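Removed: one protein chain of the complex. Kept in place: all other protein chains.
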Amino acid sequence: MGEFFKYFSPSIYNYVILSSILFAIGVMGVLIRRNIIIIFMAIELMLNAVNLLLVGFSVHHDDTGGQVFVFFIMAVAAAEITVGLAILMMIYRNTGSVSVDSLKNLKW
Amino acid sequence: METGLLILLPLLAGLVIYVLDDSKAKIFALGAAILEFVISLITFLRFSPEGGIQFDINVRWIKSMGIYFNVGMDGISLLLVMLTTFLVPLIILSTFRHTYTKTKLFYSLILIMQSALVGVFVARDAFLFYVFWELALIPIYFICLLWGGQERMRITFKFFIYTLAGSLFMLLAIIYLYLQTKNFSTTGSFSIDAFYEAGQQLSRNEQAWIFWAFFLAFAIKMPVFPFHTWQPDTYTISPSAGTMLLSGIMLKMGIYGVIRWMLPVVPDAIITWGEIAIYLSVAGIVYASIIAILQKDIKRLIAYVSIAHVGLIAAGVFTNSVEGLQGSVIQMLSHGINVVGLFFIIDIISDRTKTNEISSLGGIRNEAPLFAMFCIIILLSSVALPLTSGFVGELMLLVSVFKFNIYVAAIAGLTIIFGAVYMLNSYQKIMLGEPNIITSNFKDLFLTEKIVFIPIIILIFWIGLYPKTFLDISEPSVQALIKSTTEISNLK
Partner (left out) sequence: MSKFLVALIPLLPLLGFLIIGLGNKKLSKTLVGFIGCGAILGSFIIVLSLLFPFLNGTAKGETLSYFDWISVGNFKISFSFLVDQLSVIMMTIITGIGFLIHVYSAGYMSHDEGYARYFSYLNLFVFSMLLLVMGSNYVVMFAGWEGVGLCSYLLIGFWFKNTEYNNAAKKAFIMNRIGDLGFLLGMLLIFTTFGTLDYLEVFSRANSVQENSTIIIAITLLLFIGATGKSAQIPLYTWLPDAMAGPTPVSALIHAATMVTAGIYMIVRSNVLYSMSEVTLEIIEIVGLATALFAATIGLVQNDIKKVLAYSTVSQLGYMFFALGLGAYSTGMFHLTTHAFFKALLFLGAGSVIHAMSGEQDIRNMGGLVKKLPITFGTFLIATLAISGIPPFAGFFSKDEILAHAYEHAPFLWGFALVGALMTTFYMFRLLFLTFFGKFRGTEHQRSHLHESPLVMTIPLMILALFSIIAGFIGIPEVLGGSNFLKKFLSPVITSQGAETYAALSHAVEYRLMGASVGAVLVVIFITWFYYVQREVRPAKEGEQISTPHKVLYNKYYIDEIYNSIIVKPLKWFSDKFYSILELKVIDGFVNSWGKGVNLGSSAIRHVQSGSISFYLLVMVAGIILILLINNLI
């Protein structure tokens, strides 16, 4: 950990910790929850954890490129959510459930 | 220039054929094949044996990797191209009395196959060689798969995977050698000369790896014992035209590969490891001959006979001597002609009697004397009777093996005894004796069948009596090849 502090100032360190926690929460959400909508939300959480990190570093390096990327990501995420939700609707119509365990047909 | 035409013509003809009616496909294919033969004959007549590589094209293909579309013919290539262009029309003609479903596809595949085969024999760029090498596999796979006999799915699948697996090792060797050529130029090069140069500078150990990688690919294709087990099955289930293509021309790809891409590339490894290749080949002769004795199916019998014959050719090639290489070239021609003749004989028999079972035949000689006469001539040529084509090659090959090792030659020589045993045995069972229910009313040859046999017979005696015509073409190329390899290894 000693090396870590050499490169990053304490302030950016806070952002890294926070976004890591957020990301981990997102990962756990995806892994543990069965409800597809919740999984979706967990994915969004992970996405935003990364966004937070990008913004943090953008300030840290004094480079606006990071913030531009964040806008891109948000736009893409919005588009992605529309597609994702549409798929989710179809899953619900076909299986009558929003549990990921209902999608087990594609195996060996 | 002519070389490019020889590759392109059958390929184009193979595509144009789809525009035509089914009924015209046969004639068109035959016409294209004959035109191809005429062109190759012209190049044959214009060829000057001492002139090195001729009729060549060298066009840049993929610049960044140093890949060229580089084709050209020396004496060895020319003879094999001639063999291909000579046999393909005969093979097409031999199918005239059959009607195949999907006629257009069938003939198109044969023509595309011819294009790829010619390509293999003339390619002077390793990448191009590999492309043609694999391209040749695709049409024959479909020919066997679509028009084959029982269990064709399983057998063609095995054939395809087995030969492809062998080629994969060759690809590795080619890539390795290509990376070595980067020592000489920044882009590297796939050209044959660069490969010779790169290969010859490798250490003994590296050469050994390259040797075995190439050997696997070529040994499976020929096939050399013990890599032969795909072959009897494949020959047996293929339609006759497919068997003829496979045995008459395609197995020569393996031998040609050894001569062109192995001997000069890894001369040191040939000296150290060639011995084992010779032992394997000779073991294959005896092994396949002994198995052939009791075979019940004619096609399978000839498949094993073919393994035995190819074993001797391979042994001769690996001796890396003038007699061995010249003998192998002549024997490739002779074997190609003979084996096509033999499989055509089988085709006629099974077409008329609806069986390939040796034991259920007999007495055909009585019903079809002309057929029997052609049959025994081809058969005697394949058991290497002097004054027929089989003898010249076999004698030279035995000379080369004899120089290598007397005892190995004695074992290889057993082929002349075993040859007599299985050939005369089956000739007797099929042709002689009293005709039975199946073979009575066996029709003698029809016109198209005679037209197929006559050139074969003429060539058998031509090569047998005056092989000089062909030997003179390839002699300078063979000499040059040997000179380049031995000089390098002497320097070391």
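A few notes on this one:
Chains here go by letter, A and B, matching the order in which they are written, and residues are numbered from 1 within each.
To be clear about the criterion, a residue touches a chain if its C-beta (ideal position, glycine included) is under 8 Å from a C-beta of that chain, and two chains touch if they have at least 3 such contacts.
Everything numeric in this text was worked out from a predicted model, so none of it was measured.
Shown as candidates are B:58, B:201 or B:425; the residue that touches the absent chain is B:425. Of the candidate positions A:12, A:30, A:50 or A:73, contact with the hidden chain is made by A:30.
Of the residues in chain A, those that touch the hidden partner chain are 27, 30-31, 34, 100-101, 103-108.
Residue-level contact of chain B with the missing chain is found at 158, 161-162, 226, 229-230, 287, 290-295, 321-323, 326-327, 363, 365-366, 369, 380, 385-387, 391-392, 395-396, 398-399, 402-403, 406, 409-410, 413-414, 416-417, 419-421, 424-425, 428, 431-434, 465-468, 471, 475, 479.
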